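Read the structure below first, then the notes.
A single protein chain has been omitted; all remaining protein chains appear in their positions.
A and B are the chain letters, set down in written order, and residue numbers restart from 1 in every chain.
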Amino acid sequence: MSAAATSHEHAHDHHAHDHHEPGFLRKYVWSTDHKTIGIQYGITGLLFLLFGFFLMLLMRWSIAYPGVPLPAIAEIRAIPGLGDAFESMFGRWMNADGSLNGEIYNMLGAMHGTIMVFFGIVPLGFAAFGNFVMPLQIGTIDMAFPKLNMLSYWFFFISCVLMVYSFFVGTGPVQTGWTMYSPLASTTGIGVTSVWAHGHTWWLTAMVFNISASLLGSVNFIATIINLRTKGMTWMKMPFFCWAMFVIAFLLLLAFPPLEVAAILQLSDRVFGSSFYLPTGLMEGGKHLDISGGGSPLLYQHLFWFLAHPEVYVLILPAFAILSDVIPCNARRPLWGYKSLVYGVLTLGFLSFLVWAHHMYLTGMGTMMSTYFQITTVLISVPSVVLLTCLMVSLWGGSIRFNTQMLFASAFLPMFGIGGLTGLPLAFAFIDLALHDTYYVIGHFHYVVAPGTIFALFAGVYHWYPKITGRFMSDRLGKWHFWPSLIGMNLVFAPMFIQGMAGFHRRWYDGGKYFENTSGFQNWSTTLTHKIGGFFGFNIPDNMLSLNIVMSVGAFILALGQVPFIINFWFSIKGGKKIENDNPWGATTLEWATPTPPPHGNFLFEPVAHRGPYEYSVPGHGADFFPQWETEQGKPETKPTADKALAKH
Amino acid sequence: MDIPYTVTSRPDTGLYNAKIGIWLFLASEVMLFGGLFSAYIFLRVGADYPWPVWDLDVKLGFWNTVFLIISSVTVVMAWASIKLRKYTQYKLCMLATIACAAIFMVNKSMEYAKKFQHYAVKLTDGTILTGHLPQGYQVKFENVDALELTIVGSNKAVDADPVNHVLSSVVGDVPKFKFPSGEEKELNKATFGELRKSMRDAAFAKMQDERAKMIEAAEKAASVATTDFAKYEAARKLTIAKNYHSLSDTKVKLIPSAPLKIAAKPSQFFGYTDTSLTFVDGTIATGKLVDDKMTLEVDGVDTRAVAQSEKSLAFDHRYLGEAWQKAFVANRDHHIADFEKKYPTRDKAKSATLQKESLFYKEFHSAEPPAAGEAHGGKHGAEAHAPADSHGHEAHHPTVVIEKKDITFFSNFTPKLNTYYAIYFTLTGLHGLHVVAGAGVLAYFLFFNGRMLREDPEHLANRVEVGGLFWHFVDLVWIFLFPLLYLL
Partner (left out) sequence: MSDNIEEIQKSVRKYIIIGIALLALSGFTVWLSTVELPTHGLNILVGMIVATFKASLVALIFMHLNHERPIIYKVLAFTVAFAIVLFVLFIVSAQDPLVFEGFYNRNE
């Protein structure tokens, strides 16, 4: 042990004693350490969440104020010199008068969906938290294939670059929704001089990289969980977090390849002129296309939704995973129904492969298929309810600490409940006939994913931030973050149910202005909006369109609410309150047994799981938590890491 | 710091990491090819044209099967040899595997290359003529006296680019062009770049000018406004004026110093009329259409989509004519009679092979149709003309000149032709990529892991086993691909 190392603040921080310190590039860029990769994924994911959110703000402006120039555009354009430079870069994204048109709205919509799903939440929920926390929780030194792990991140990075680049090619990014339904997606802009001048080709190429990245990631996760669990960490002593990651990895492993097939076939349709998804006799602009025909648009939808339904669970399971750590820790109570949670998540994973075509009731798929998919869809709500109920009951009788992560966690439960329950009617084909592609559907899945998953992700950030940086995030700023977010989210998404049931279609760029003078556009909610607006001196008309303004205001509140988070996140790295020990929340799972931040190789002693992961308030035990790694006598001896790696066998 | 269980197995699972990894990867691959195979099923079940059966070179496919199976045996032998510490045998087995992979890929690329040269032309009545295009297919224009370019105001996908998209189709020397400025210059990247820049600058200046005028007008209106409404209107107009930003497209004509001759491939243009041709970059050439007929050396007539096959458009007097029609009818009736004799109770329409033999006539062994007597049984015809076959295959096919109005669709045997070839190329192409990748990995183990072979053979055995598992999977996919695409 070197003398320099002992003089460190942490007396036990001598992990590097026989390693030479890796250079900056090896340590932060080409790192094979699962923690660094997790952080890389996390930062990228957060940036993309912000980017996708910004696209959504532009869309909301267009919906609430169709045809009105974007705020401050005139001022920016008027700046001498800079204004014209701005124009030459972004001018193509606006009308001559500075407003957005339908074409650009379509691009924003497609990219918002793609970025939020494939570049925001999955990298953050699965890759970032999974990479950082999962190996620590099962007590291993790293992933099973560290180099593949690094490759996974860099594939993902390439796909990010390609996806962002698609904004700058000739036709701009894709306009056909995040689902890319063919034949529309196979033929739009087919006449451009080069296939590479069309954003769609870039979208497909980016997705091929993205899929390869998640494939590598999921192989790594499963192999690690199967083979690298530490001594005593039996399957049923594994934290629920790892179980959820295990199931997500399987979903990604088995569901993504059909999407890859779908992307390859669509790419072939666009680049080689094949007709996989193009039926015979397809016409565009009154002319027969120069294609052979004989394909089927339904084929694309099957391949796409075979991925995209399991993908929904890839989006939501990280939330349950994170909350299964946050809630017991802050309620100081064991997780209720650990076994039901585990079997529930396994059932959920299995069933999620059998329900995909409930997105396709209106494709003319046939009644027999519809019936089958209605049954499986209703079935899958059972394990989802099991998961939510277990988390809710875990609160019962606890002595709850309402710190920021617990606020987000406790807001998650009702918000996800709303999202889940509004989904039930959609499971039935006859209701879906009316609600398909309306704002009702948008409201439903955004309640699941936005105040659902994203709140849980925030909870996760506040929860593990001290482990990553050694400092707390500010609780006061956290509350300033939480309350506007909660209010904003509900203002944005709740009116969508009302609009959706009135028949508002999800792809109207002008928010339904065309129907402004249609009768029957009033109800209690519009009257309420009208009256509240009038009270503050705004003249808001008493019809459904006024809800657009409510939602957009909600979105701007939500945007303001993220400012404290961004400040909190960056300033706490250096300026946050320092933690007093390695286990600041008094948690029980193994990641809190490591030094802070965890060194390369993670543990200073060989971790052994002596008991289940959620032993809070154990009767007869002194402290109100009993960590997995502590023996009845107390903490285990610390040993140098190098010896530990050998001692493991 | 070493990751545990890279060489030895974990006691309770009995596996080392890489083995779990490769099996998971293979599971994912199963879903990848599962998706492709289910696409195959979906397309075949839903096909609205006769699905090709025995359309590919079965002999070639069979030999490829043989080589893949041999390589599968040698790769597992390589693993066994390393376990038994027979290093020479290990090296030989690995070499054999890689050699088999190389042969496989050479065969495959020969098969592909043939397809790219071979064309199918669909006529308006549904008949498909297959054959070769000795001169390619080009639309020819003469007396082209102007090129009209559209230079768009902002960055858009379709922008005039005559240097890349027009000049390549000009026959003979490219003359100088008269630019709008009046100068005569050569058209090349530099001169066109200058032209484009000057046009864009002009559009930009015009826009700024318009904006200034609009602002001025709005300000003037504001200054004289008296009523509230007029003030509001003026303010609104001022906002719009300040926001005004619209670069218009400009059209430019380039006049060649001498009339051009143009011969353009279908991939180079959007469409044409008798007097003008629109290139893919939007440039319009005005001139006179001289030729848009297609010369095809026919090697097959597929009449399966025609109700009365003997009346197919292919046997029109302009095309193959009566003699070929007779030969076709004789061949068809011969096959049908044969079938009825062999299987008296079966439905003729349900036999894929009969449909193919009788309605897809491929007995084009000579430019002349077989005489009536010979045609009884295509075999005799084939033998009679065999000598002609041996020197120069293509020269002895009947040549037809097809008019544009009779063609609905044409393509070489690429994914564009129909969904069968689309899925054929996708499946075999992806499989080929797997072969290359697998052989690459095995070659790496053989050539770059010599030290590991000496020092840690157990680790290398694991590697070879994992690489071998992947290789067997590639073989396994081919076992399904071969019958599905070549035979059934």
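In this text, a contact is a pair of C-beta atoms (placed from the backbone, for glycine too) under 8 Å apart; a residue touches a chain by one contact, two chains touch by 3 or more.
Small disclaimer: the values here were computed from a predicted structure and weren't measured.
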Note to self: Considering all chains of the complex, which shown ones does the missing chain contact?
What the structure shows: A, B
Next item on the list: Give the residue, chosen from A:180, A:211, A:254 or A:312, that touches the chain omitted from the document.
Entry: A:254
Item checked: Chain not shown, touching residues in chain B -> 13-15, 19-20, 23-24, 27, 30-31, 34-35, 37-38, 41-42, 45-46, 53-54, 58, 62, 65-66, 69-70, 72-73, 76-77, 80, 83-84, 342-343, 346, 350-354, 468-469, 472-473, 475-476, 479-480, 482-483, 487-488
Check: What residues on chain A make contact with the chain left out of this view?
Finding: 222, 226, 250, 254, 258, 296, 298-299, 302, 306, 350, 353-354, 357, 364-369
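The criterion applied here is as follows: only the chains that are shown with their structure count from here on.
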Notebook entry, point to check: For the complex, which residues does chain B have touching chain A?
Noted result: 1-5, 8, 10, 13, 15-18, 20-21, 24-25, 27-29, 31-32, 34-36, 38-39, 42-43, 46-49, 154-159, 161, 165, 239-240, 242-247, 270, 280-281, 409, 411, 414-419, 421-423, 425-426, 430
Note to self: So in the complex, the part of chain A that touches chain B is made up of which residues?
What the structure shows: 19, 69, 73-74, 77-78, 87, 91-92, 94, 96-98, 140-146, 148, 169-171, 189, 191-193, 197-198, 215, 218-220, 222-223, 226-228, 253-258, 260-262, 264-265, 268, 272-276, 280, 290-296, 298-299, 302-303, 306, 600-601, 641-642, 645, 648-649
